[in-house]
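Left out: one protein chain. Kept in place: all the others.
== chain A ==
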């Protein structure tokens, strides 16, 4: 479904003889690839030699292969194109495992090309050898070890096809060094997908009719959309907006789906799930018809399954049949691509003689407005200490009118970013949802910035996560990618601490970082720009400085150390058993605050 999105400035080449290394570069060009992220090593030197002798592919040298993977993910997520990474054998490949699994869980199209020791040495425990296809088999959608140079071109084209069609995902092509040197016949891309792989794109019309009929009976409906809408492309987001307009149904979204429906839209309830808004979760709990569009009933979304939206009929649109009935039993499954299914759905809705029950839905909205009035994202301002929520409110206010892309790391800051940064468009929000990879955001920001050199790219980070891939600051400086790393620094692994407070008797086992680097000096050491801000009154000027500097920036935003992320559905609870900020501060969190901390919070 994304086959038409690869923009290519060159005509596909003809069949001709070339070396395996040349084929890799030629296949990338023929697939419309313009930028790749990688790190050289012994087993990929022939490919690097070819990269040296051409100028169609821009190679970004990262500082660690994990960075290459997340950068390629950010690049893919922000453009809708396939992200490409190039790594060497052994440690190069094992370092790629985390981003591959990350891309698998978040359905990001990614092609990883890895070097391998020569075929004659495979299995001999050669230097920098590992069983790459064995190790990456469960963390890719599919992978290949190419032992014959005459298979290489076909496999590479097939790899792109598998990565970007159906439910997108990561693939890996392992190329032994002798295959890179060998000469064989290059074949241009052609439409001959293997017979066993045929993802279903068009939804079954009978199922869609059933879904529409059910939607038209709804008195308390809700739309719950997910990352599948983003993956389906811009058309899907457009259709989603049209559907909401047409039905006046309330809409909430998963972490991965933010931006498909605009946060400024009147039907928007905010994100749902563990740290979702009160109105979103209560609407899900009490609805009578739920329309799940491209989401997968993740455990962070549903809360306790037995208490999940107990009185609703559920419609589930998903391109992956294995997502249907996996976690939650649904009444009307529709297997297909979101844009295709929504198109049919809207057409049927428009043609239908019955219309949505306006009166019932108006009543439903007045109930939802009462939940909204609970203001579940409220927090206590402080004029001496920067509250993390306040920092994000200001960041949003000062960047929303710009061409902005946001990435995050994983933890409290990620949830606050999802709650307080509001997205109007798809592909503007890059975060590690499924795998929850700390260290995702900084390299992802690099990838986004390479794809959008003139845009404002901000990684909303935590002080712990950002240190996991900090080395990519060096790559950002090298490629003059002015990414802004906005660190909500509370010296804790905040989410770990929050769980320890809630679940482990406030025993804060190894969640406090006693020694942190001086982020300002660190930025300067890398050749970037460092900013520290400690007072709410200085925040706007400091953020403005960050925006204006034309260099990579590490922004050390010192925030209240012990602030926690609410609302929250505690483990084992249902959507209507949320812990709201005003209920949580006193009993649960107060225990965690010592005399010194009390001054801060």
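Structural remarks
One rule holds in what follows: a residue touches a chain if its C-beta (ideal position, glycine included) is under 8 Å from a C-beta of that chain, and two chains touch if they have at least 3 such contacts; residues count from 1.
Just so we're on the same page, contacts and distances are computed from a predicted model.
Taking the options "ABC transporter permease", "Acetolactate synthase small subunit", "Predicted Zn-dependent peptidase" or "Phosphoenolpyruvate-protein phosphotransferase" in turn, only "Acetolactate synthase small subunit" matches the UniProt protein name of the chain that is not displayed. Across A:42, A:118, A:262 or A:570, the residue that sits in touch with the chain not pictured is A:570. Considering the full assembly, A:133 is the residue among A:57, A:133, A:263 or A:398 that touches the omitted chain.
If you put the hidden chain back, the residue from A:299, A:403 or A:424 that touches it is A:299.
Considering the complete assembly, chain A touches the hidden chain via residues 133-134, 137-138, 141-142, 145, 162, 194-197, 299, 302-306, 320-322, 324-326, 499, 502-505, 570-572, 579, 587-588.
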